[in-house]
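The other protein chains are all here in position, but one chain of the complex has been omitted.
Residue numbering begins at 1 within each chain, and the chains themselves are lettered A, B and C in the order written.
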């Protein structure tokens, strides 16, 4: 939802609640909170028009820390709860903060169904590849082999890749960011806020206690340029400390090439976030470290009517055709008879 | 699971149960039942080693009609039930029959999680694009605009495409067939039966009562050659009454071309079901009527260890390392003390 | 029951006319034979004629079982009378069977000496085989117990409709009207209402309209002219409160009630649900009333449905869901969230045969305890139960009344029998309906989300209200402020407060009325859909002078305050339930009062006579 309400401009601080924040020192959630407040201020939606909805998890504590309306629901059901809110109140800006367990384990089904209906909700998935609140069991995004409280010999479940799942359900807005790259995170969050329809954002989030360093490769000073690739619409896929590496298509498969000799920028795969078919976005979602740099930014951003708009069309259409419903007509519809 | 047990070969009739089949006249389920029995006989798994598991729906009545072991569970949970069976009994051949509502609406989460774990289960999704048993509400695969019992003004939910969802979860075996093309259906079912890991098969199934003709385009005598495309491994994508149309890649997007002039077979997209990356399979899953012919057959078939094999590895490994668990050791582990 | 008999005046037929107080007719045939339509037509005609009516359809549990098989038989039972009717009738007085399977599946319910009309044309060898008859029941004397009339319906119908220009199949499809016409003659029903309906329905297809009308008349005149019928029956109009009426099933009435409540409060009605038999029709009905700002949401499952309803309630809509047992089980956790967040919503549970998938198309009353206790922790809420199909309307409105007045989820229990059964509904004057005036707070000066009013209800804030931004959720709340709070004493107090709030609803309930004497030997206590059978049985027993009274509970939690005192005034208490004693355990627990449970868990409602017999048995001291 995007309302640049002409009103006394709010500052990020205005979006802070009175509750003191209770995440562990070093938790990536702090940075996401800070950037979200900044974006809310930028987008300029009045505080009372915003609702944050969550399930259960460290990430799901989020609504307590923003001064908007908030609903801390049950585990995994944030998206269906948010859908109920949006469908009955399309005037509200609805945000969901959720975890990799909350959204992809117990809540996986609600996620793909909200996405396919394209309900206008901004979904921030805090992916720390672990169950934080319950103290360190593996999650659907934990890498195979990882030893956790519930997998002393290592994870044997093949992980789900959040963006691939979202694209499998044909999401209209799909993006990725990482907690510590705050500028880019804020940029992506603002793009999500301005998209009409379900905006799905995966945020790499460091769990300092149970999965410290899980994203070291993507955030480390001297590794990040080679392990991540920042997408730009209509630009070729270039990355690397020296910006001399790129992604080229070999048939249907991406390959890493070095920009030298006969390999020019024009030979590279160009990003097009508006491509109607999600196949490119899907292919990008398949690029994983270490084989590939992991794309960051907006993978896909296309228009499709939202569920609630289509519903309101039917409702308003019905009112136009049949007129505001009147109870007397309702009661007397069908065969009636009178007893004197 | 694939055991060509050397034993008195069973016939399809041997796989018929004593229950009389109770689907409506003209229901596509009859044909799926017939072909499945044929395949069971071909594959040669002993009857007692086979378990059919289902949820609730017309399609989920299936287990009653085969003479193997069967479990008719609750709505949407066939895959998690089957997982419990496979994990505790890897010697059994486990099959799931499910509907578009059972597997993709209430059961969507269990489907993607079984798929990502690659539990060795053969999943037959009877896609009739409607809720049959509950008499005609729309399902997650019903096309937008469709008028059903619960959508008198037409469906406003954008549909889920079963194969795209399965590929979003990185399924190792993905295929499609249609009820009335029995030869091809049997072929696909046999391929599924022989694949190790989760085999996901979408079957276009006609609901004669609540969605008659939904697949007319793909089955009609004079339309089917132009509306469907039968995939062959390592062969170009060719279709059409006169086999003169093909699919070519334009960047990342498929396009329909006619084989004439300077367009030769070699210019077409070649199918490779074994491609490690699922991007091609995903792209194929995006080809929908009327813009494209809808691919039939095996989209993807790759090897990946199954969940239960990895689990048994850990178990056997533990036994080798620590020896068969002994209760005395178990009880006396850790700090103990003796009171005289 | 026979009132008087005299020779027929009307037609030339020499039949005797017998006047009776009520008649139960059942039409049965293949799903394709249009039996539901025939039954509905005769119901409407009888209602317009001035009789009281009560009906119950009996669909096959298979969608479309093969033609002519037992599994494919569809039936419709109509009870019409010259006095108040509360059930479709214990026993069938007249059975119209269109084929052997229909005969086989239904003949057991036909009263001894009852009228049995069969379509003799359908008794072919193949059909007999499909029905599992080794020999034709129409030959031999297996049916001697009944007044058997073999009518070659197919032939007669075909003859009557000859030259209609319609195809043979189309003509055959009219045979239900032939059968209907015949029953109209047999029971002295006017044909006009149905003729008008045909006109209205097929007006655009004159040939079809014409042929159906021909078939109807042909059936009627066949009765008059064919010499085979020895009796006719007439049922005088009933004394019914004047007013405008329509027929409603329980599910229709529930949908009407939900819409009415929302409209009366000038609110959006959000209905989030997942289809399940026998609740789905509520969704179907509601989805057809979008111009009443009804927003139906068919969710991916019951958990999504329930949480969407919680979200909608938080957002300020009139939020409701409908389901049946298995769905209610799945909603348990989310309902707990609704209790903790103290938001208003209505959960309609149309009970069916359990446990598990059980007998999905059959009726039962076995979700009472799940409704009461099926949540973790101490999670009290309000539970209502509708007594008749039309009562579903009143109770749906009442459910919303309580939900918003006390800021609580309310479970409304109905069941498959109410949902599909139908009765006349006296259309209320809109002005006479309850008023809803809902006040959402609008000013922010130190607003406290969990501050309670004298009814212990917290305020219902609309998101979007400036200055009232706040957060709620499933964690324990600090009293008044609503912040997350783990303090021991606070938790203890909040648990008590939530209980007291629900208990307090009792102060707003209508008094519980006793049918019969205020005290005595035996009290029958019922709840929900057993109302019709129990009340009729008690009335009949009282006519016979038996010292029995009854109370019927439409409020399960909290119970009406009078109940405890009433129970004490009777020597014995009988509690008939379509379960294994769920209300019995509630009564024992609340009142430490020994009561006699009378259980029927057969997927079918009680018959009046079953309860009558039980009452007599207890009064004859066989029990207790």
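We take it that contacts are C-beta pairs under 8 Å (C-beta built on N, C-alpha and C of every residue); 3 or more make two chains touch, one makes a residue touch a chain.
What you are looking at is a predicted structure, and each value in this text was computed from that prediction instead of being measured.
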Inquiry  = One chain is left out of this view; which of C:209, C:438 or C:495 touches it in the full complex?
reply    = C:495
Request  = Using the touch definition up top, pick the residue from A:28, A:108, A:159 or A:325 that touches the left-out chain.
outcome  = A:108
Note = Which of C:362, C:501 or C:554 touches the missing chain? It is C:362
Remark   = In the full complex, subunit B touches the hidden chain through residues 17, 19, 46-49, 51-53, 56, 63-64, 67-74, 77, 80-85, 87-89, 91-92, 109-110, 113, 311, 314-315, 317-319, 321-325, 327-328, 330-340
Query = Given the full complex, what residues of subunit C touch the hidden partner chain?
reply = 61, 303, 324-326, 328-330, 332-333, 336-337, 339-341, 351, 353-362, 364, 366-367, 369-370, 372-379, 473-476, 486, 488-489, 491-492, 495-496, 498-499, 579-580, 585, 588-589, 592-594, 600-604
Ask   = In the whole complex, what residues of subunit A lie against the chain that is missing from view?
value = 22, 24-25, 56, 58, 72, 74-76, 105-106, 108, 131-135, 137-138, 140, 149-153, 157, 208-209
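What we mean here is this: only the chains that are shown with their structure count from here on.
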Request  = Just grab the chain with the largest centre-to-centre distance to subunit C, centres being mean Cα coordinates.
outcome  = A
Ask   = Which whole number of Å gives the spacing of the CA centres of subunit B and subunit C?
value = 40
Inquiry  = Distance between subunit A and subunit C based on Cα centroids, please, to the nearest Å.
reply    = 45
Inter-centroid spacing, subunit B versus subunit A (mean Cα positions, whole Å) = 29
Note = Within subunit B, the set of residues that touch 2 or more other chains is 105-106, 108, 140, 153, 157
Ask   = Which subunit C residues reach two or more other chains?
value = 290, 300-301
